[in-house]
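To keep things clear, I will list the structure first and then write my remarks on it.
Excluded from the complex is one protein chain; the other protein chains are retained at their positions.
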Amino acid sequence: MVNIVEQPEGHEGQGFFATSMDKAIGLARANSLWPLPFATSCCGIEFMATMSANYDLARFGSERLSFTPRQCDLLMVMGTISKKLGPVLKQVYDQMAEPKWVLSVGACACTGGIFDTYSVLQGIDKIIPVDVYVPGCPPRPEQIIEGLMKIQELAKNESLRRRNSDEYQKMLESYNIETTK
Amino acid sequence: MDSAMMLEKLVLILVILAITLVVALYLTFGERKIAAFFQDRLGPNRVGPFGLFQPFADGGKLIFKEEIIPKNAEKWLFILGPGVAMIVATITSAVIPWGTSIELFGRTIALQVADINIGVLYIVGIVSVGVYGIMIGGWASNNKYSLYGAIRASAQMISYELSMGLSLIAVIMMSGTLSLNEIVSQQPSWHWNILYQPLGFLLFFVSALAECNRAPFDMAECETELIGGYHTEYSSMKLGFYLFSEYINMFISCAVISCIYLGGYNFPGMNYITDPTWLGLTQVAVMFAKILFLVFVFMWIRWTLPRFRYDQLMRLGWKSMIPLALVNLVITGLVIGIMKF
Amino acid sequence: MENSTLQDITSSIESKFPDCTISTDNYGMTNIVCSRESIIDLVGHLKDDLGFGFLTDICGAHYPLIENQEFQVVYHLHNLYKNIRLRLKVNLATVDLAIPTMVALFPAANWMERETFDFYGIQFEGHPDLRRILNMDDMDYHPLRKEYALEDETRSDKKDSFFGR
Partner (left out) sequence: MSELKINQNGQLTSLDTVDGEIATLNLGPTHPATHGIFQNILKVDGERIISAEPTVGYIHRAFEKLAERRPYQQVTPITDRLNYCSSPINNMGWHMTVEKLIGAEIPKRVDYMRVIVMELARIADHLVCNSVIGVDTGALTGFTYVFQEREKIYDLFEEICGARLTTNVGRIGGFDRDFSPVFLQKLDKFLKEFHIIFDDFTNLLERNRIFMDRVIGAGPITGERALSYGFTGPNLRAAGVDYDVRVINPYCSYQDFEFDVPIGKDGDTYDRFLVRQEEIRQSLRIIHQAKDNIPAGNYHGDVPSFFLPPKEEVYRSMEALIYHFKITMGETPIPAGEVYHSVEGANGELGYYLVSDGGRTPYRLHFRRPCFIYYQAYPEMIKGSVLSDAILTMSSMNVIAGELDA
């Protein structure tokens, strides 16, 4: 019987030991997701509840809110996004530094919710790419936390080079977002 | 200066630098935990035991984040800003006496990098350079909010440095020296300067809060008004440097306060320890205990008090602190005169 | 006149503004229908002489089936001294959708009139800043008119048959 020894991880592909590096940085990113709360309406109040003592988003290392897009990793879109606000949201997404994730909280942000009206954008995924959708009108804080944990999963398992891949660039281009390349 | 001495100083510098960085790293974590404690929360607890590796997660993330330099920013100054802030923050520690000395490999090693005879002046000078980091960064960002932060920070620094300096002069008059080491060694056991200069201590403490841009004087950052203040446009490790330098500044300020007013490494009953190495190490521990206590007070204030308005801050600086510091100076002078008489 | 009762108020209005029709509905609210020429004088009279110092609300309404009175502007006034509420209505025709503004009397009317303009396209003559307020500036219709659909007409992702439309 011949056993074929598998090559050690990281021996080929993106570079020596790149995968372990990927993992370490993925872990770091996952546990230090600084959110930008783009809170427009009801869900924003539930987000405040999530931030405060009973639910405490800080446990995941996510309590450092910053309202400047440059410093955030996670864009949390909470509440109705109207057509008037759409360009603003897109600009905020544009201004964020890579890697960035988007969490769409609440029915309104995901699909427009009960507001199927002339003034409301029917889901923010029309203008920016979304990573995780949290349903609910508004979602309970537990749900928001679960959404965050799903983002953590994504961040953990993301390759360091994903953001440079053609696939990613194409995806951004499909949203008419200027790419850095 | 022989080569062994050079080596010794180099090692000491590296050790102090490393300790400063690690302490600053953990101060960010401590701040979050203490904030959580004051707010009935848990604080970060997912990374490692009790969340102890949280700072490394933050650091790792920041290093691998995209650098953005805004199109209209002044590129070189934009990069220079955080660098200045970081360098200035780290070099202040050179004149802090961490202990008297320890004996290692048959040599007596002084626990101070440089015992320059104008240590106090050096600190005051370096701290004033510190504001350049904020000013340059805020100005170069080409963002109005950053500019507001920078302007507020520089005006605040100028006015609070005056009262800081004036309250320092009273101490210098008492001790008759500008060397930090000398000032510390003049406060043996429990004869700390805070007992002779309570008002001076208070003024210096408040000024230190203002110099570090800590609440209630965090005008430069002021996240509910100016979004991020001077570092609004910064991302990645440049932001990391700014945040980091803030914590190093806090650490060093507390070290200076404990040197000047709380007797530095002195503690009651230290004459009973005879072994010089043990004495040195205990002194370092005592020094750190004092510093960490002061840091805790800094954070306590941060999470309890609201912040001042810009003009109120200036009014406090110019109309209350400076006159009080002058009064303190006059009283000190009179007392010294009477004692000599 | 601040102590006047509803009776005094109605008689005062009737004598001064004969073209107004005053009625009381089943819910105890006094409705006054007047013309757009007299509305400003009427509100001025109510405010200055009869103590109606609080403008509760201005809104529009669209009645496409009533000819020549397709639009209505409804004002709610409140006399805080005597706690009397009044509802004033002005009917307007589609061909001539204009009514004088009330901003000079009540600063509060500013945004309410802008909202009414935004929703119904009613022109408030003399308004200092008559722009759209809630909708986008480049919107080309007045959405609360009955002929326009609630939903966005350009949307493509939702199939009407799923929603019973």
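In order of appearance the chains are A, B and C, and numbering begins at 1 in each one.
The criterion applied here is as follows: a residue touches a chain if its C-beta (ideal position, glycine included) is under 8 Å from a C-beta of that chain, and two chains touch if they have at least 3 such contacts.
The structure displayed is predicted, hence computed values, not measured ones.
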| item | value |
| --- | --- |
| Touch partners, limited to displayed chains, of the chain removed from view | A, B, C |
| Full-complex contact with the absent chain, from A:Gly26, A:Gly44 or A:Gly123 | A:Gly44 |
| Option touching the unshown chain, where C:Leu6, C:Val33 or C:Val74 are the choices | C:Val74 |
| Of C:Gly51, C:Pro100 or C:Pro143, the residue in touch with the unshown chain | C:Pro143 |
| Contact set of chain C toward the excluded chain (per top definition) | 25-27, 29, 53-57, 59, 61-62, 74, 76, 80, 83, 85, 87, 106-108, 110-112, 115, 119, 132-136, 143-144, 150 |
| Residue ranges of chain B at the interface with the undisplayed chain | 35, 38-41, 144, 148, 215-216, 218, 222-225, 227, 303-312 |
| Chain A residues touching the omitted chain (full complex) | 38-42, 44-46, 48-49, 51-54, 65, 67, 79-82, 84-85, 88, 92, 114-115, 117-120, 137-138, 140 |
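By our rule, only the chains that are shown with their structure count from here on.
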| item | value |
| --- | --- |
| Of all other chains, the one whose Cα centre sits farthest from chain C | B |
| Most central chain, Cα average position | A |
| Geometric centre distance via CA averages, chain C-chain B, whole Å | 63 |
| Between chain A and chain C, centroid-to-centroid distance (C-alpha), Å | 46 |
| Whole-Å separation of chain centres (CA-atom averages), chain A against chain B | 36 |
| Chain A, residues touching no fewer than two other chains | none |
| Residue ranges of chain C touching chain A (in the complex, touch as defined) | 134-136, 143, 148-153, 155, 157-158, 163 |
| Contacting residues of chain B [partner chain A, same complex] | 32, 35-36, 39-47, 51, 54, 56-62, 64-68, 223, 227-228, 231-236, 239 |
| List of chain A residues in touch with chain C within their complex | 83-84, 116-120, 122-123 |
